[in-house]
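One protein chain omitted, others in place.
Moving on, here comes subunit A:
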Amino acid sequence: MLRSGQPLTGPNRKRCREDEALLATVLDEGERGFVIDTRSAQAANQARMTGGGTEPKSSYPRWRRLHRPLERGRPLQESFAKLVEACNDASLGMDRWLSRLESCRWLSHVQAALSTACLAAQEEASVLVHGAEGTDTTLLVTALAQVILDPSCRTLEGFQGLLEREWIEAGHPFHLRCARSAYSHARLKQEAPLFLLFLDCVWQLSRQFPFSLEFGEQLLLTLFDNAYASAYGTFLCNSERERRVRENTHSLWAWLSQPGEKKKYLNPLYTRNALVIWPSVEPQSLQLWQGLFFRWIRSARYLDEAWAEIQRLVEGD
């Protein structure tokens, strides 16, 4: 699986031999590859006007292009803000709750993200994933696909490694994307909850495969918190270059891996599952992440007690 930014084809259909050669070396003799473009065909074509574009069939004959539009940017942030608003709306009756939930579209985004990741993972061929910049929906897809495919990404350590590689080092601009979160009225242009969407998808996987992830919901919540506001330097800045703070801050991972802390984040049901975990993306199988969206609204007491009980059973107290 490869990821990149969009090819700078532009309105004059520029070619780049080096780029074509690079992609050609990826494929074996007679092999075909797939390009998963996370923009709609229309958006991808329009991008040519501003210097971007898609891989033309003639220049990349062995690559088949597929468009799987995933929401990003302002619309995704709106979706998030609307959802949080709906969750906090005490006046909402049961007769209107579901349609309100639907109008936020958040769950549709979860469904689309998981679907696309599965598609990328499903191919028994090489896959190149890109959107426009390669820093948002691209990373969502490649990171999710790895959780689905690779059991080592489902361990605590492996997951941390995945985040380092596919989000932090890959240059997801955390500083811009995770500025104010959902309550702020300031609709910042660059703000978008891609990372949260990723965490939500991982949570859906953990629900459908309760034995297969070494970590639990608490880790995902902690990562969410730290992406927006953190005492640690891990999610600071927008890129590796900016992130020279590494010398001046502490790492979140170091803190999380301390034995006392680590225990909180482990899933007591975890058993290494060597196989691929294919989620169901039917609406009945996806749920609103209560632990996040209702975190401050509903008591987690009874659910926490249940987890404590599971821990007790598994550890043979």
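The definition used in the following text is that a contact is a pair of C-beta atoms (placed from the backbone, for glycine too) under 8 Å apart; a residue touches a chain by one contact, two chains touch by 3 or more; residues count from 1.
As a working rule, contacts and distances are computed from a predicted model.
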As a check of understanding, state which of "MTMR7 protein", "Creatine kinase U-type, mitochondrial", "Nicotinamide phosphoribosyltransferase" or "LLGL scribble cell polarity complex component 2" is the UniProt name of the chain not shown. "MTMR7 protein"
Given A:43, A:101, A:176 or A:266, the correct residue touching the omitted chain is A:101
Who touches the missing chain here, A:146, A:160, A:212 or A:234? A:212
At which residues does subunit A meet the chain that is not included here? 66, 87, 89-90, 92-99, 101-102, 105, 107-108, 111, 115, 118-119, 122-125, 203, 206-212, 216-217, 269, 271, 273-278, 280-291, 293-294, 297-299, 302-307, 309-310, 313-314, 316
